[in-house]
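This is the structure, below, for whatever I ask next.
With one protein chain withheld, the remaining protein chains of the complex are depicted in position.
Moving on to chain A:
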């Protein structure tokens, strides 16, 4: 096999990895601090895509980037409502109950979406500026939008890293992920911190949904199709670890891409083999932060 083809597939894989990271980052932060396995994260991702579609449709000439910003705000508000009313009542309960509640969010959000948006597929076009591809050595095309996704992933990773490691709020989140009791002992308003973090997670999910729009059919249930892979990333990376989510996203994205291209009969298995290997050798995940 040519070396250039290998590099090409590496870049193709990276664009999938970064999309996965955008979704997984919010989930791992929520899971880490709030200790809630938020199954409805995929639904917030779906809402991001729907809102982006409707903002683009109802405001002619609205730039794609601005549509994402509006959509992220809308999903953030929904995240706040979910956290503020039902979720904060069950922080101390068992995971089973939390899972059940976040699962009920999926059903409610799905049904509400069906009610307001119908069940037809919707489609967001690739923004004009990013339509098309650049030609790489070996006469192979690399879609500009996929390069854009890679950049988005890297920028978000960098900003989150800055936010988590260089700001007071970030340090509180880290401290809380490691030891929750310590936070309230220090006089921190923990419920408010939790709300903020849940909104941050929802915003990340919403943004990932909006950015996925041009690559996928916007439809009810699109969240459920990603959530298992996203949980696999969070578990492989280590619950609550941003670095872990980043590395695991790259691993799973590239494994999937190389699997499909070079070992198509086993492509599906690679992700799960990775999960099993990590669970057996490092049950806490690669970079567990507590």
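FYI, a contact is a pair of C-beta atoms (placed from the backbone, for glycine too) under 8 Å apart; a residue touches a chain by one contact, two chains touch by 3 or more; residues count from 1.
We take it that contacts and distances are computed from a predicted model.
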**Prompt:** Per UniProt, what's the omitted chain called: "CRISPR-associated endoribonuclease Cas2", "Acyl carrier protein", "Nickel-dependent hydrogenase large subunit" or "ABC transporter substrate-binding protein"?
**Reply:** "ABC transporter substrate-binding protein"
**Complete:** Full-complex touch with the removed chain, picking from A:28, A:71, A:102 or A:146, is A:146
**Message:** Which parts of chain A face the unshown chain closely enough to count as touching?
**Reply:** 5, 8-9, 12-13, 15-16, 19, 107, 110, 114, 119-123, 125-126, 131-133, 140-141, 143-146, 214-217, 219-222, 224-226, 229, 253, 256-258, 260-261, 264, 268
